[in-house]
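Below is one structure; the comments refer to it alone.
And now, chain A:
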Amino acid sequence: MEFQEVLVWITFLAAISFLLKKFFFKKKKNTKICGQDECGC
Partner candidate 1 sequence: MSIADLKSGQKAIITDISALTIPLKLLEMGCLPGSEVEVIKINKIKDPLYLNINETYLAIRLETARDILVTTLNTSDETN
Partner candidate 2 sequence: MRQINVALVGNPNTGKTSVFNSLTGLNQKVGNYPGITVEKKEGVCKLSRMLKAHILDLPGTYSLNASSLDEDVAIKLLLNKNDKDYPDVVVVVSDIENLKRNLLLFTQIKDLGLPTILAINMADRMEKKGIRIDIEALEAKLNTKIALVSARKNLGFDKLKELISNYKMLSTESCCEITHIDSAYFENLEKAYPNQNIYKLWLIINNDVNFGDLNRNPIENKTQDFTPKSKSELKHLQQKEVIARYLFINKSLKATLTKDINAAKGLRASLDRLLIHKFWGYFIFALILLLIFQAIYNWSAFPMDLIDLGFANLSELTKQHLPDGQFTRLIAEGIIPGIGGIVIFVPQIALLFLFISLLEESGYMSRVVFLTDRIMKKFGLSGKSIVPLVSGTACAIPAVMASRNIENWKERLITILVIPFTTCSARLPVYLIIISLVIPDENLLGFLNYQGLVLFFLYFLGFGMALFSAWLLHLIMKNSKKTYFVIEMPDYKLPIFKNVVITVVDKTKSFVFGAGKIILAISIILWVLASYGPNEKFSKAEQIVNEEITAENLTLSAEEVNTKIASHKLRYSYIGYMGKAIEPVVQPLGYDWKIGIAVITSFAAREVFVGTLATIYSVGSENEETIKQRMSKEVNPVIGGKLFNFASGISLLLFYAFAMQCMSTLAVVKRETNTWKWPILQLVIMSAFAYVVSLIAFQLLK
């Protein structure tokens, strides 16, 4: 596979894992608040 293709898929996986972490594995640290932290609205 071409080098650029590899970069694309790495970025893609990073994006997916970021979202998963954000919405499904944030139970332990309940530090979300809008206006201060990452709030998605």
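Regarding selection, all candidates are chains of the complex that A comes from, given by their letters.
Methods note: contacts are C-beta pairs under 8 Å (C-beta built on N, C-alpha and C of every residue); 3 or more make two chains touch, one makes a residue touch a chain; residues count from 1.
All values derive from a computational prediction rather than experimental measurement.
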item	value
Selected neighbour of chain A [touch, this complex] from 1 or 2	2
Candidate 2-touching residues of chain A, taken from the complex the two chains share	2-5, 7-9, 11-12, 14-16, 18-19, 22-23, 29-41
